[in-house]
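Shown here: the complex without one of its protein chains, the others still in place.
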Amino acid sequence: MLIVMHHHATAEQIEAVKTNVEAMGLRAEPIPGSMRTAIGVLDNQGYVDDSTIRELPGVREVIHVSKPYKLVSRDFHPQGTVVDVAGVKIGDGEKAVMMAGPCSIETAEQMHTAAQQVQAAGGHILRGGAFKPRTGPHSFQGLGVAGLKLLSDAGRAVGLPVVTEVMRIEQLDVICEHADLLQIGARNMQNFDLLKEVGKLNHPVLLKRGLSATIEEFLAAAEYIVAEGNSQVILCERGIRTFEKATRNTLDLSVVPLIRSMSHLPIIVDPSHATGMRPLVPVMARAALVAGAHGLMVEMHPEPEKALCDGAQSLDPQAFEKLMVDLVRIEAFLEELGD
Amino acid sequence: MLIVMHHHATAEQIEAVKTNVEAMGLRAEPIPGSMRTAIGVLDNQGYVDDSTIRELPGVREVIHVSKPYKLVSRDFHPQGTVVDVAGVKIGDGEKAVMMAGPCSIETAEQMHTAAQQVQAAGGHILRGGAFKPRTGPHSFQGLGVAGLKLLSDAGRAVGLPVVTEVMRIEQLDVICEHADLLQIGARNMQNFDLLKEVGKLNHPVLLKRGLSATIEEFLAAAEYIVAEGNSQVILCERGIRTFEKATRNTLDLSVVPLIRSMSHLPIIVDPSHATGMRPLVPVMARAALVAGAHGLMVEMHPEPEKALCDGAQSLDPQAFEKLMVDLVRIEAFLEELGD
Amino acid sequence: MLIVMHHHATAEQIEAVKTNVEAMGLRAEPIPGSMRTAIGVLDNQGYVDDSTIRELPGVREVIHVSKPYKLVSRDFHPQGTVVDVAGVKIGDGEKAVMMAGPCSIETAEQMHTAAQQVQAAGGHILRGGAFKPRTGPHSFQGLGVAGLKLLSDAGRAVGLPVVTEVMRIEQLDVICEHADLLQIGARNMQNFDLLKEVGKLNHPVLLKRGLSATIEEFLAAAEYIVAEGNSQVILCERGIRTFEKATRNTLDLSVVPLIRSMSHLPIIVDPSHATGMRPLVPVMARAALVAGAHGLMVEMHPEPEKALCDGAQSLDPQAFEKLMVDLVRIEAFLEELGD
Partner (left out) sequence: MLIVMHHHATAEQIEAVKTNVEAMGLRAEPIPGSMRTAIGVLDNQGYVDDSTIRELPGVREVIHVSKPYKLVSRDFHPQGTVVDVAGVKIGDGEKAVMMAGPCSIETAEQMHTAAQQVQAAGGHILRGGAFKPRTGPHSFQGLGVAGLKLLSDAGRAVGLPVVTEVMRIEQLDVICEHADLLQIGARNMQNFDLLKEVGKLNHPVLLKRGLSATIEEFLAAAEYIVAEGNSQVILCERGIRTFEKATRNTLDLSVVPLIRSMSHLPIIVDPSHATGMRPLVPVMARAALVAGAHGLMVEMHPEPEKALCDGAQSLDPQAFEKLMVDLVRIEAFLEELGD
């Protein structure tokens, strides 16, 4: 941490800051400059809470060097983590993984059809929402526990692991019974109690980036899970909120190579929620792989025009099949291309 | 809802959209124009899910007219709701209410001192956090249940109701026992399960706006609570996330008159979290009242330079006392000034 | 400037950074810590371009302490600048100034009526646009030079100075002939050549904040003008672009006290463009004054429902008159209230 003093700060003010820092058990090293003095704070083992210092007389700015996460950082754990979802491996050195299926679980028939289509096209994990976070209470909220069973039955029938969203702690038991991968949605990325509880489980977790979460906050959220003992965490970029309204969100693909350099956790991309527009999904899926994503999550519905939720961004089975063919070819090409 | 067709849409495509709308039990009314046809959707009682229509062939855009909330709208409930927090009334026609106290509950002594200072200066409700949402797991997470007791003891000792943040459903019982007003923090504004559960209680709720929540999403979140039967909801603007980093967040004061015209729920302002800078708190508190806020929430700590959390944005007791004097005078002045 | 090295940076890498800094004529002071080394850069007189250093091997982050402006900073010029617009004074210690008038200059009659209404209600400066920046080329672009004459005639007739927007350098001569205050619009805040040219004039300038300009960029833009010799610069907050679409822009009122502490230049607020909604203009104008604005700029049209531009955010003469009455009372009240 660096504490920058005002150019008119007095020697007493500088001394007071030093004393305050030392009271926290840290070392303070003044660096006098031509225009102002800065004070380096040393010996801290991680992020320092600056709130007692930021407003001391004569202090102009406090600059942080340490980050609010450590366990998820590649600095301290250079080798990539490979997450194992019921046999499907995701991470450095593994094949890109495709998670696909409808936004909402609707009927047994819909899920069985979807599962067969995902499996036949070469997808690896079946998705489907039983508990749905909707902006308003008057929209369809999902089938709940009944939906979970439809999902796991459909997955088991075709031999695919399944992923579904968790919204409350009391649901964890029943969801763990039926799902192989627990999804924490964007709106719950900073639901810290939920993060802590999934951190205590022995179940892999898919953590989606919050709508306006910085990369630092995203990694700090993952740190909550890992700090409780569960290091089976997959990150997922799904678009951020910006001023642009032509797309549902703004897909931030630069985050993929950046997170790969900052963290050892795998990162996948969800182009369906990021763009909100079916025609953009395949092209952005291709771009995501080229940007280095360890996998993809896309919405596919047997009959998108009849979907209860997110039909406009769901691929139909033909488009999904085409996308899978492309992805296999892209992966082969990337391998050839090298770094 | 209005469905805008491409200018090259065929008569068959227009017919197909019409059929699709009618299958939803609604009426479709084509409006032919010189360049393109639009189709008005009528007879819906609220927000229509457009996902099955948005990507039909020939459709260019779907425009919503209905909103995802209704119960919280002033359109359908013109009279302002007055929320009663253990005798303190908040809403149209009532005096502006001041909620103040430390960010975190730390010790019995700190809370008693804070309570006396808030009460002596004329504050109405005592705040203090027992469960703290922190970006990273390595920061102080609050005293938990032990803190709740310190808070309620301190409030009772000086005769002030107390408000504290709720982060998980299992805590609701114990928090209701100790607190008069339940705060849902910005990070949980779209924790829909938590909203539903507080909606089932007979306890007033303070709902903070999410970091990147639109006004529409903010009101739809309140709708979750009211739809379950609890209409004792106070909204709170606490700054939104923008590109600007000189302040912690960007205080969006225009939201105050706007929400007052759109909803019957009271709205207060938290200038401490919005600005993150102690020197800006009193001036923005004054501006918030003039903008029409029904009350304020500010952080005040007996010794901000020793606070475990948010010291840099906490007022000291002297500044708080000065602010209370100003607020009383501003209120009197506003009454004189009229609308 | 502080250069933070990776925790695995080698001694050679640290040495290389040091050499590089010294080649720029600056002093480099390593600060070894328990986890990583940081290097303080000293003896710089202002902002240092970090581009040759940021990507040297072993460098993790470069943190700036100096700002890209100095002349406009209150650090080096504690006394507030008072700008004189043909006798109307704006700045610390002066009465709040009201600039008002229509968005676009349309006819001689419209401008004379507007001028009389502004003057009668107690306004200080008449505004009107002759050159209009419109999103698309097919919208009304203003009357040009003919409009300028209508504006200055109208102002002269009632004894009010006039302000109008400048969009290109070749227009400066003719605009200076007719206008007392030159406005640089939000879209041109970083039109650096225009800034430099108005910096060479002996004419006061009103600089509006860009749609997505940080405070640092805003002050650096003003620095362009002052660096050329013209220190008669008034800043204007007019709303920033955020994800929120319920208002035209998001009025960032915290910027007012913040800029007052950071710069000696006066700052005014334009609630008309910030909100885009007539009913919000008076209330946000009042809040702006309470936040410490040195003045206001509002759109007022004799017949808003017939305006060629921005009618929806223009006050009518009655609402403007009411606003002026309120402002005089607010000023008196603020004087009483003190700091």
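By written order: A, B and C. Residues from 1 in each chain.
Note that in this section contacts are C-beta pairs under 8 Å (C-beta built on N, C-alpha and C of every residue); 3 or more make two chains touch, one makes a residue touch a chain.
All values reported here derive from a predicted model rather than from experimental measurement.
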Absent-chain contact - pick from C:Tyr69, C:Phe320 or C:Phe333:
C:Tyr69
Give the residue, chosen from A:Ala274, A:Met297 or A:Leu315, that touches the chain omitted from the document.
A:Ala274
Of the residues A:Ile240, A:Leu308 or A:Met324, I need the one that contacts the missing chain.
A:Ile240
Counting contacts across the full complex, list the positions on chain A that touch the omitted chain.
212, 214-216, 240, 242-247, 250-255, 257-258, 261, 274-275, 277, 279-280, 283-284, 286-288, 290-292, 326, 329-330, 333, 337
Interface with the unshown chain - residue positions in chain C:
20, 46-47, 49-56, 68-70, 133-140, 167-170, 187-188, 190-194, 196, 211-212, 216-217, 220, 223-224, 227, 241, 277-278, 304-313
At which residues does chain B meet the chain that is not included here?
2, 4, 6-8, 29, 31-36, 38, 40, 42-45, 61, 63, 65-66, 75, 212, 241-243, 245
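Here is the rule we go by: only the chains that are shown with their structure count from here on.
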Enter the angle, 0 to 180° in steps of 5, of the rotation superposing CA atoms of chain A on those of chain B.
180
Does the chain A and chain C pair touch with the same residues on each side or with different residues, judged by whether over half of the numbers are shared?
same
Based only on mean CA positions, could you tell me how far chain B sits from chain C in angstrom?
31
Rounded to a whole Å, what is the gap between the Cα centroids of chain A and chain C?
38
Touching two or more other chains - residue numbers and ranges from chain A:
212, 241
